Every structure is written in C-alpha cells, then in structure tokens.
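Apart from one protein chain that is not included, each protein chain of the complex appears where it belongs.
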Amino acid sequence: MIKIKVENLIHKYPDGTQALNGVNIDVVEGEFLAILGANGSGKTTLLKHFNGLLKPASGSVVLDNKELNKSKPGDIFRKVGMVFQDPNDQLIAPTVEEDVAFGPTNLNLSYDEIVSRVNNALELVKMKEFAKKAIHALSYGQSKRICIAGILAMKPEILILDEPTSGLDPEGVKIVMKILNELNKKHGITIILATNSVDLVPVLADRVAIMDKGIIVQEGTPEDVFTDSRKLEGLMLELPQIAQLMEVLRDKEKFPINSLSLTIGQARQDLSQLIRLEDNAFVSPEIS
Amino acid sequence: MIKIKVENLIHKYPDGTQALNGVNIDVVEGEFLAILGANGSGKTTLLKHFNGLLKPASGSVVLDNKELNKSKPGDIFRKVGMVFQDPNDQLIAPTVEEDVAFGPTNLNLSYDEIVSRVNNALELVKMKEFAKKAIHALSYGQSKRICIAGILAMKPEILILDEPTSGLDPEGVKIVMKILNELNKKHGITIILATNSVDLVPVLADRVAIMDKGIIVQEGTPEDVFTDSRKLEGLMLELPQIAQLMEVLRDKEKFPINSLSLTIGQARQDLSQLIRLEDNAFVSPEIS
Amino acid sequence: MEILKHVVMDHFAHRNNWLTDIEVRVKLFYIGIALILNILSHDIIIPLVFFVTSLILLMSIKVSFVNLGLRMIMPLFFGVFIMLIMGLHKGETTVLSGSLLGYKLVLKKEGLLIGLLLFTKVAGGVMLLLLLSFTTTISKICMAARWMKIPETLIEVMSFVYRYLFLLIEETETMMSSQRSRLGYVTWFKTIKSFGNLGGVLIIRSIIRAESAHTAMISRGYDGGRVLSIRLTPLVKNDYAILLSCGMLLATLFYLEMICF
Partner (left out) sequence: MFKMKRSILFSLILISIIMIPDFAFGMHITEGILPAKWAIFWFILVMPFVVIGTLKLKKKKIEVPGFLPLVGLVGAAVFVFSCFPIPVVGLNGMATAHPAGTGMSAMLLGPFVSVVIAGIALFIQALFLAHGGLTTLGVNIFSMGVLGSFSGYFAFRLAQRIGMKLFWCGFAAGVVSDIFTYMGTSIGLGLLVFEGGEPFPIAIMDSAKAMLEIFVVFMTTSQGPLCVAEGIVVGFAISYVYKVRPGILHNLKVVKVQ
C-alpha cells in the first residue's frame, strides 16, 4: 500500500534558490527507504515536505490518500515523526524525561499513558537509566538516541530521519542502525532516512533513491543503484567501499563477478566462491 | 626531529570530568598523525592542549623544546594552527575575505603581505571566486574549506584538525583529504588530525594513535594498529570496511593472507595475487 | 519567522551591478543628504522626486516589485496611521466627524494635508533607505563607519551581530520545526511556553557560541586587537566625479525648492 505519494514537487526558498525541481516518489507502507545525495542536493528540503513543515510551490504530497495541504498539522505530526540532523536543535526540555514526554503531553494523553510511553521509548533506545539526566550532560550519541525516543513516544506510523548517524562513532552508528532496523522489521514502522554516507545505506534499506540538484535521478534496490561508480561520482557520491573493491576486481583484474556485492557478508560469499571455483578448476582441469 | 612532546598530560574540566588521564605522545616534524577515538574519548581535549588553549592539570606539553606553559601565546599560535570541528564556531568575520585575513592581521603583517597571503590561501582551497561572499551564504563544505584557508594564511608549521570531514559528502571528503595530503607532502606541514571515522585514516596518515577514556592505548602505522577487530571494538571503533572484509576472509574462509590490507589498492593486489597463486597452481600442478 | 527570512536576506547587495560598484562613502553621502532634504521639505514634490528616482534606480538593477512591496507595506501603513493622527489633531476645517464608543473624533482638512506630506516623506525616505540596502553590504557599511571614526567597538559588535544573525535564525527555525512536529503549538499557552523554551535555548546557545568563537579567535592570534581587517581603498577620481555630481544635483533640488515653493 502506498503511504506517501509525492508528485512533481517543486520548492523555492525565499531567496530564489529552487531546491526541488519536480520530485516524484512513492513510499510504500512498512518499507525502509534511503534518500542518498550530495551536500545541497535537496534531501533535507524533501524530508520537510513529508510532514508539511515546508509548503510546495507546486506539486503535491499525499499522505494516506489525503493531500497534505488539506490536512490539519496536528493530524500529520501524529502520523509522521521527524528526527533532525542536529540533536541540539531538537532537544528542548531541561531533562531527558521531560523531553521525551513533550510530544505525548501535547497529544493530551492520560498521565499513566504518558509515563508508560516515555518508559517504553527510553527502553527501546536503551536509555532508561538516563531518564533523570540533564539534556546538556549527554554525549552526542546519547542525545541522538533521546531524539529518536522523543519521536517514538508519539507512536508515529512513519519515521523520518535526517542524517541520523553523522558525528557518531562506529559503535554509535551500529546502535542507531540496530534500533532503526528493529523498528522497521519488528514494529512495522515505515522509515525514511536521508544520508550522504554510502556505507550504511546498503546494509539496511529496502530501497534507495538518489537525489541530485533537486530531483530524484535514480531509484531501486541497493543492488540496482550501486552498479556503476562513474555515474555515482558524477553525483558527488561513491560506491560503498566494498563495492568499490569489487568493481576494481571485476573491471581491472577481470574477476568473473556478476553483480557488485555491497556488504561484507556478500563479498565474502562471492570471493570465497570464486576461489573455490578456481579450486574446482584445479581439481578437474580436463573439464574446462 | 620531535616537534611536540606530550608527557603525562592530565586534564580536568571545571566540573570535575577528568578528560585526559596521562597522555604520552611525540609528534615528529613533517609527519601526518591521526588521533582516533570514540565519542568522548578525549580527542578534542588533547588537541586543545597542543596550542595551549587548555592548560594541563599536570604533565607537560613541549613545543620545539620549549614548554608551552612558558611560551607566549602569540608565539604558539604562529606555529600551530587549529581547525575546529564546527565551522560556525571558527568563522567570525562577516565575509570570506575578512575572515581569512583575521589571522594574518593579528600577526601584524604589512597590508600587502596580508592580501597576498589571503589570496594564496584561498587559491589553495580553490575558493578564490568566493572572496567577497558572506560567510552565512556558504554551504557546509565550503565553510569548512574557508576554515582551512583561514589557518593556512597564518602559515603555521603545524596544522591541527578536529574531525575535518564530518558532515561532508564523499566528494567533499576527497577534496579536503587531497588538500591535507598536498600540504603535508609538498609543503612539509606537520598535520595532526582527530577523527572517529576509520575509513579515511589509513589512506593518509603516517601514524595512528588510538585514544580511549583519556589515554592513548595504541600507537603505530595504520597497518600495525588495524590488525585486530576485537580489540578495536572494545574501544567502540572498528576496522576500515576493507580490512573487515579481509579479516573475515582470513579468519573465516581461511584465505592465506598475512597482513590486513587497509585500502582498496592493497586489497586488490592481495586478492589478485591470491587468485594468481591459484592460477599458477592450475597451470603447473606438478610443481606443487 | 518566514517573513523575516524573506526580507532580511541581503543577497541583492552581494550582486554585481553598477550601483553596488559605487564607492560606499559616495552612496552614504548621497543617501544621507537626500534623507535630510527629505525631512526638511515643505511640500510633497521633493519626497516624490526621491521616491521616483530611487525606484527607477532600483528598477535599473532589476529589483522586483514584490521585494520592494514587501518592505514598503509596513512603513506605508505607518504613514496612513500618521495621516489619521494628524487629521484628528490639526487644522480647523472639518471633513468628517463622528464618535467611536462615545469618544468624539473630528477629521480636519489641514491636518490631513500635513499627514499627506508626512506620508510622501515616508515613501521617499523608505525608498532611499531601500536604495542603500539593496546595493550595499553591511561589511562595506562597517568599513565606511570606520572611516567616519565611529568607535571600533560598535563596528565590531555590529559585525558579530550580522555574522551570527543568520545562523541563529536558521537554528531557531529548525528548533521551532521540531517543537511543531511534536505538537508544541497546539494551544495558546503551550505556544507561549514553547516560545519561552525557545528563547531560553537561544540564549544558552548564543553564549556557548560566543565562548567557542572566542576560543577560535584566540587560536588565530587575537589579543584584544581589531576584528575586522580589510581596508577601504582610497577614493579615486571616478568617485569624486560621482560625489560632485550627486552633490550638485541635490543642491539644485534644494535651490529649486527654496525659490519655487
């Protein structure tokens, strides 16, 4: 089922910058969509249209068969939660607990419901013991997790994240990606994520859309999208490291590889198969 | 020749956090040193001791055989330039030109000298045509480059950078790394760089120091340091993607690999050699 | 906030055209004298002349009517307001009268005429200001201010305000979006409270930023000296020529007004 339908979306900033030049994309319920693009390609601008924070100059965004322009902001925000790039822009209450409770309180829930939602959300991001801590005493990675918790506590159907892992150390990246994966696969939340780093996308996303100069230039599964490094380089992007290696092996060293593996697991399989193939050849030279 | 000598450095923040717990490290003239560590491991704190922005609680930092505590700040800043993590914290003048000129002006140079230095620095980072532009109209990657230009215009002997590539797209990362490489190899500037992303370090650094909880736990060439993924994971870090793949191939698939390659080029060599080895085996089975 | 961003942008001043190329001191001289003539004038001709000429100059560098209109609206409302006040308080000849909630109001002709003069002065003066702001960047004005021996400290504070204004606006907007996306603006009291939090965050952030800006300044050799460094180029022949012609034009205008009206 199509959850969000974006048609011919154009956006102009007040100073005349046309940041979106006609974007078309459908988001399917329950999918994990990654939007990939260089600095300034329009990712953030597009995301802000998904929950009506920005208004289209022309074109339309349809959420659950209802045009966003015609929905009440409250209804949209109830369905769509957004995590911004900089956690400092998002955390505004003095303590962790209060911040996570900020959203649910505004939903006019009962006190018990609020408390249970806050607890559950903190549980999910593994930050329960930090409930009473002051926001400014958190590390960067921790504040990022609280941002996610704050949105989760509102129980959105769709979760939008703008570069959720920039500035995090590898461990932090892993944790955030694990949380997202769980939310998507276990809880069925639709996830849309914008990023300009290629290495974490293939691991998780069901589908990748590549943006450039305000339009979506390519769309498909990670395997489809990451086939050609030259094309990506034209968009200021690159293949994931592993895929780069595989491409070099295929093109320069003439390894017989069909599709480029994107993850370490896949590459391991491919390469070990190759070597084993050769082993076979070694065992029975007559056949070849 | 040893340029900076850090001995038993301990730092306490006013709120009691002991961010450095006895750091020992030597920086050799003309080298490219990468300091790698998880969020909160003390990288920024250490960097700020290299130019005297922070004062040690105990221990000493010696620059060119002179204790930093006993040098005049002006002399230190002439030698050591620092690029901060957030460009918005570093760019203080309203336009690009004025900002780059800020440092040279404080060196009391002649007007002509200032102008020529500003021009050269902007040339180096390829931002000459932006000279008159307002700082707030720059994109993130552009402002990062102006930060570097502002420091280059002071012609420091040592360049210190705090996460110079976070938030940049792959193209931006490449450009910044190319600039740094040129400065280091061509102009002989000593470079110290802090980061928590592992993939760009091996390409450039001569030496890597890994920090954890305020001390340096490991030190050596990239090849030395990146040998064991479990050790790194304990420090919230990981091997570069390529090295991870090679490790899996070595340990799980029993490929006969001696040292883990870190870059795509090395891995390509290693793997193609492997296959060729097998080919040899295939061509002359009698010999083996 | 939207409208503010719309208007506070100074990208017009960053463009290259013949008006932005004129020496900033020449422009300031012209605008300054013109503003003085504008408020000294006793009839609506001079303000209208300023209004029209500035408008034409602005059109010559392709400033759109929308941009001008947006900035003119509020001052012009103000002009109407002033016209009403003058009409209600000055002169004898009654034009209209009535009472509002038992309060007697009489609009008078002479007052309205004075009001009309003020209205045109507003239009002329604001257009002159716009002529300056659409063609001159703040940093150029800072340079000119230094030349005019305005205390360095003031110029430095202004350059800081200008430098960080856009950054803070942007951050505030993001914070507002995030509050909004968590329903921080659903009732009046919540709105007010959200604004309060926002104001608090803004103060904290600006102070933290000030600290790191200062650190950065120190590490770039700052020891209490100057912040701004670029100098003004000396005035050249061309500048004097424009200066002279501007001066003569304005003098003629002034003279005409003295003898003709």
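Read from first to last, the chains carry the letters A, B and C; within each, the first residue is number 1.
Everything that follows uses one rule, which is that a contact is a pair of C-beta atoms (placed from the backbone, for glycine too) under 8 Å apart; a residue touches a chain by one contact, two chains touch by 3 or more.
None of the values given here were measured: they were computed from a predicted structure.
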May I ask you to name the displayed chains that the omitted chain touches in the full complex? A, C
Residue of C:I61, C:L198 or C:L249 in touch with the missing chain, whole complex considered: C:L198
Residues from subunit C at the interface with the omitted partner, ascending: 1, 4, 7-8, 10, 32, 35-36, 38-40, 47, 71-75, 77-82, 84-86, 88-90, 96-98, 100, 105, 107, 118, 121-126, 128-130, 132-133, 138, 141, 151, 153-154, 156-165, 168-169, 172, 188, 191-193, 195-207, 209-211, 213-214, 217-218, 224, 227
Interface with the unshown chain - residue positions in subunit A: 94, 134-136
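Keep this in mind: only the chains that are shown with their structure count from here on.
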Applying the contact rule given earlier, which two chains have the most C-beta pairs between them? A-B
Please work out the Cα centroid separation of subunit A and subunit B, and write it as a whole number of Å. 28
Between subunit A and subunit C, what is the gap in Å from one C-alpha centre to the other? 43
Residue numbers in subunit C touching 2 or more other chains? 11
Two or more other chains are touched by the subunit A residues none
Subunit A to subunit C touching residues, read off their complex: 14-16, 48, 51, 53, 73-74, 77-78, 80-82, 84, 86, 88-90, 92-93, 102-103, 106-107, 150-151, 154
Contact footprint of subunit A on subunit B as seen in their complex: 37-40, 139-141, 163, 166-172, 196-199, 233, 236-238, 240-242, 244-245, 248-249, 252-253, 255, 264, 267-268, 271-272, 274-275, 278-279, 281-282, 285
Along subunit C, where are the residues that touch subunit A in the complex? 2, 5-6, 9, 11, 171, 174-175, 177-184, 186, 190, 194, 197-198, 201, 205
